[in-house]
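Missing here is one protein chain; the remaining ones are kept as they sit in the complex.
Let's turn to subunit A:
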Amino acid sequence: MRSVWALLCVVCTLLAAGVARAAGVARAAGAEARIARFLDGSASHTNNWAVLVCTSRFWFNYRHVANTLSMYRTVKRMGIPDSHIILMLADDMACNPRNCYPATVFGHPRKTTDLYGDNVEVDYRGYEVTVENFIRLLTGRVEAHTPRSKRLLTDDKSNVFIYMTGHGGEDFLKFQDAEEINSYDIADAMQQMWEKRRYREILFMIDTCQANTMFSKFYAPNVLSIGSSGKGENSYSHFYDRDIGVSVIDRFTYYNLAFFESVDMSSKHTMADLIATYNTSLIHSNPGVRSDLFARELEKTYLTDFFGAVQEVELTAEPFPIGVRPAST
């Protein structure tokens, strides 16, 4: 495998000119997108969705499942209903025979919260977590018989939070040890979503090695991206648990969650506040933020814009006089 990538790197340098050209195209598309954004800035925001993806199999990747489940609990606590959360877990750690605490998943050696407790709705599990299914989910091109829980039924009023974790490298993220998704694939999928106005804004967060390369190819508008580590950097795990025998969470995700703990449904924390907490000496890598495609200022973008239950509410002053006999007939 390593030799193939080495070979790719060699060829990559040969094709550097082509890549530079592609980057130019992406910039031009960005300018167009800004205009598009200006033109339809009126669409209001009525619902939040979350797509949480763990792409790793096998026991030693316990922490990736724990990352995703922690995120799941957080977005749920902040008010996104299960019907608006698509949870993809590539493996079942709770029922793994090597799990000495059966039917549980913990994200901290203190083991105070069982992440797999109750009311966990896994929408795509095990071998259903594939690159194809993920792309189909985002673009809405699912088979006709797909149940509602496996569809991303978003519209131009939806903010979508996409969280991915797994093993990756420059411009790719591995799915299931068998295939990988490319940064171009996600970028194209997002563009297809935008074409059909399947989102209003996207927050893309990824915790993997060289994570920041994964959003470098994005060109669809209104996408804010956060990654755990720069190009050439690894992302690191946290809390090796001696009972479980593996690390239970990743550093970047852990420190994000630590901040989210201070956030509730009515919080006024902004994305800028979240990004300000990133501390390289704790995370051991350099988290990256890409906001050039994002129209709003991070100081004015509340976390609840993506995580909370935003619902416009209107009092119904009086009932419709249904079934009331009109007086004058």
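Rule of thumb we're sticking to: contacts are C-beta pairs under 8 Å (C-beta built on N, C-alpha and C of every residue); 3 or more make two chains touch, one makes a residue touch a chain; residues count from 1.
Criterion: contacts and distances are computed from a predicted model.
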Of the options "GPI transamidase component", "Large ribosomal subunit protein mL38", "NADH dehydrogenase [ubiquinone] 1 beta subcomplex subunit 9" or "Brix domain-containing protein", which is the UniProt protein name for the chain that has been left out of view? "GPI transamidase component"
In subunit A, positions touching the absent partner: 4, 7-8, 11-12, 15, 18, 42, 44, 46-47, 76, 79, 81-83, 119, 131-132, 135-136, 139-149, 151, 153, 155, 157, 181-182, 184-185, 188, 191-192, 195-196, 265-266, 309-326
